[in-house]
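In this view, the complex is presented without one of its protein chains, the others remaining in place.
The letters A, B and C name the chains in turn, as written, and every chain counts its residues from 1.
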């Protein structure tokens, strides 16, 4: 057995402090602390306040990114940054100001704007990280998942469970931008990530541009499943949730409310969740995705949840309050809500908004992680 | 709406590099990167290698802590550090050398030696963090969980699911040490933690020192459940898994192997898992606990798992190889196995060991987190 | 304690027989059998062949009912039998010839033609029996489930889980007929039935005739759920599966097959299952419902399943073979397939059939009962 027992330099640094709940400050204590450092040990009594707070104190900060600013930088990247093997994607991630400059929208979630120039091909790969795309504007790109070309259009939600091969290509004459959401930071913490490179070139038939993916043709019917493909899986087999359906579901909830029936989650607030037709659970093992419609003039009751969310404004304008922060938002703007910080949204129709005046918001969160591990809590406050 | 839209100082720092898979190094690129920094953005193409490795590359390091060293420092803490409200516990945590001096045995797990002097009372509290105690030596302490005094003796495993009130008291004339395992680092990342202080003093009847807890009297029968208490829960209602049972189960597996029947996981290697009698799942929502017995002379096949483990030697001696590291171990020694690093153990009876010469190892891991989220993988290699 | 210990007259009758696997025929054996009879006992050795066959030997018989004959009798009932409280429904059930004249299509399933005259109101009630309606022709009736009027049109499948209040009313100028499927015989055996009478008259707003039910407006979107109503339930909250969706799903499977992709269950045989959007399981706790489309000229491979099915021809013509029986079938005809008897269907377009020439078949079965209790088996044979 030639492997050596190596020594390491300890990164532990302890400072004894004179405080009511700390041991008496003595030379012996200092000596003990030096011993801890040398032995790679840290006592609970110096660290408990940070580690075990009375309620979640997120490392992340509430923050809003303007879509116009993102789009301008993405556009510039279109000129300067080629898409190819190695870099893999022209994707630019939100870096939460509380998280030290790392590409993390929240402690568990990645959110990025991705940008493809006409003719661009993002090469094929697969990974354990669960992903989705959401399209706030434009069209012309097909994402090719397990050789199935899936169209992407405004309002579409396109989940892509872990370890599915995927590539993208822009078949249009214009650039296209959209957002990507993944659980990269979460998987970085639990360290279960695998990543494989695929083919550099798609087959010709994969570059087709059908109006509907094969996945939709098999799965996009309410309550109907294809018996030949039906088996339980943690990630959804339906690869595109079309805007037409989402819009219709939200519209119906608000109509039912006006007719005096339940349907909305609170007055003026319609909410749908994207689910997996083979499990009825969340669309991805680690990510919940939902869509809110808030009628003009409505302000939602402040709501807290354990775990974090990223929102993108799909349509309309309004004002968002997240804990002590508050911003105006309009189409395309993104914002993050850290764990246990209350969020409330006010819909404020502006002259440039669509007829309805409603504020439409796409949301994704890490709720399935917390829910499956018995850590999910929520509280809605009196508004 | 008086809440201001504040500006933040961006922590993002990007460095353009001249590399095959990076965009051409130009002044325009540098300007773009400055724009990213200002806008709180980080591109995928500069960070993908770290974020999305081909297979898990743990931030943690394989490491061994000697029990003798831990015990000496804990003993010294017994002299210098009182136990009381605020510090809460005289617990000293393993700080993985790869994790920057933080009290984390692995990226998701906390492991500490806890130490109570005769007459010490650790005050009551509760928290969402799931916990357990495992006793490598000694006795005399009762952990009081939801007012039920639970004895702690050598070999006992004592789980304590989240949000259960608990305190400890040492009813013996000698100090007692044991290890605590918790999911503190994991919950720190997903930010779902709640913590409540309880009573400073236990009632007199809670200071009783029964041979069996009420929990055991209700639940510690093979396959039998008390109908009055039977309801699904993510954490086990059985608060003590006694050494006598664990030892008997391991002994039987090896006997069956000798008789020619299956029972062990590989030749000379018995393995039992602690489970929740009301769900048959892992004993805690985020923590798996197992016990290994490896017969003298046996070397286990190297095995990799996603997620991380902490082991403690309960009895016997041997040599442990974790990736490129290798150490001799004996009673009480602890070591960590990072994600996807192969671990193999060789049992090497020494003259001071018990009659059997087997190496007994307690293990806990974050496997339930990975398994529930579709991220668990394992691979056993040819030894 | 005044309750008497009563004596009963024993219905047990035993006959000793001279057979290889039976005890020797002696006066003592006869005396023993008389003792068994008196004591209300039956030995296994005289009954095992019937009770525990090598494979299922159904009490039911394969049989076909002609829709024209059913409709004529239902029409006549429209003249002679009023609908009202007590009789509750003008429903006429298939009585399997093997089941002694009881109103059981199979040992577990009820299937009936229901018939409403213009202006007829079937009074409100609820029951634990799970039910559905399937419409082979006509329209004009609304089924009112928990005060939600649900339109019924050709091709619609309308499930109605146990203990939901429901009534029907015919708002058209013509009679309407459809089939009802229930688990009445199964619940009769396990004896868990409850039945409550509701209101004799519907409210005026319940007599509305909307194009879509409120249930559909909340739930009939692929993969989208209304968060305000989302909770696990064994019965589906979606009360109408529209023909348009079923037809589109079947069409797409056959198109995919022609394009070279999987989709059908065997060549020329498309198959969809109706599922519950809040559990992804079968649409009712005890009943599976499916729809088959078999292209002209296709003959399906003989398939056996434990448990029984009832089929109705929705469109097209063909020939059905069930074990030793074989019949021609056309629109509206019903047939039953007993447990473990192989069924095969040949689609034979006739001049009067629709353009496609395909044979469309609605099927329901008790498969969820067998599947949940670990008793479901199937086998497809070489055709």
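Keep in mind that, in the parts below, a contact is a pair of C-beta atoms (placed from the backbone, for glycine too) under 8 Å apart; a residue touches a chain by one contact, two chains touch by 3 or more.
Since the structure is predicted, the reported quantities are computational estimates derived from the model, not experimental observations.
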Displayed chains that the missing one touches are B, C
Filtering B:131, B:184 or B:283 for touch with the omitted chain leaves B:283
Across B:67, B:219, B:311 or B:340, the one contacting the chain not displayed is B:219
Contacting the left-out chain: of C:65, C:178 or C:364, that is C:65
Of B:82, B:101, B:198 or B:263, the residue that touches the missing chain is B:263
Chain B residues touching the chain left out here are 214, 217-230, 232, 236, 238, 241, 245-246, 248-249, 252-253, 255-256, 261-265, 271-280, 283, 290
Per the touch rule stated above, chain C touches the missing chain via residues 1, 3-6, 8-13, 20-24, 26, 28-29, 32, 35-36, 39-45, 47-48, 51-59, 61, 63, 65, 69-70, 73, 76-77, 79-82, 84-97, 99-103, 107-108, 112, 127-129, 162, 184, 186-196, 234-235, 285-286, 306-308, 319, 321, 324-328, 338-340, 366, 368-370, 372-377
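Criterion: only the chains that are shown with their structure count from here on.
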Argmin over chains of |mean CA - global mean CA| returns A
Max Cα-centre separation from chain C goes to chain B
When centres are defined as mean Cα positions, the distance from chain A to chain B in whole Å is 29
Between the Cα centroids of chain A and chain C the separation in whole angstrom comes to 44
Within chain C, the set of residues that touch 2 or more other chains is none
